[in-house]
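Removed from the display is one protein chain of the complex; every other protein chain stays in position.
So, chain A:
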Amino acid sequence: MGNSSSMLTQYDIEEVQGHCNHAFSQQEIVSLYQRFCQLDRSSGGFISADEFLSVPEFAVNPLAQRLLRTVDGLNFKEFVAFLSAFSPRATLQQKIEFIFKLYDSDGKGSVSYKDILDVLRDLTGHFISEEQREQVLKQVLEEAGYRKDSSLVFADFVKILGNPGLKMEVEVPVD
């Protein structure tokens, strides 16, 4: 399956489906494979950062570089697992987990003030000064009952983002 042939066997599809916890239907996985092969122009079995950035809609996204850290060089199975958070069948827990992992850049299981500031910087660029960013962040953290030096864990994210839920869904076009 990891080679350049664009034929997926039923066994391959089921394996991928299992790996992503049935977030996608078999037809969607076939569509995703066609898309994967389309993006993987060098047929290396994975999509490189360069190939991702050749999609202009992705390249203009402020979080593109951050996402590339996770998605660069994934094979198809992992690619589908990565996208599974965006399936309508994904649970709220999975979506929050995706966001948490994006913030938690060192993978230690906690998100610090600096991590949130980094993401905020990606999102706002040079249109807000660093001081203003820090001021805003300190203000909302305090309002939510946290201190500047407190780290947020996954449970905190669930509490903050859990109500009233997240809208984070993409539809996979099926021919």
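Note that in this section a residue touches a chain if its C-beta (ideal position, glycine included) is under 8 Å from a C-beta of that chain, and two chains touch if they have at least 3 such contacts; residues count from 1.
In this text, contacts and distances are computed from a predicted model.
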Identity of the absent chain, which is to be given by its UniProt protein name, from "Small ribosomal subunit protein uS2m", "Phospholipid/glycerol acyltransferase domain-containing protein", "MTMR9 protein" or "DELLA protein": "Phospholipid/glycerol acyltransferase domain-containing protein"
Touch list for chain A against the chain that is not drawn: 32, 35, 38-39, 41, 52-64, 67, 71, 83, 86, 95, 98-99, 102-103, 116, 119-120, 123-128, 132, 136-137, 139-141, 143-144, 146, 157, 160-161, 166-173
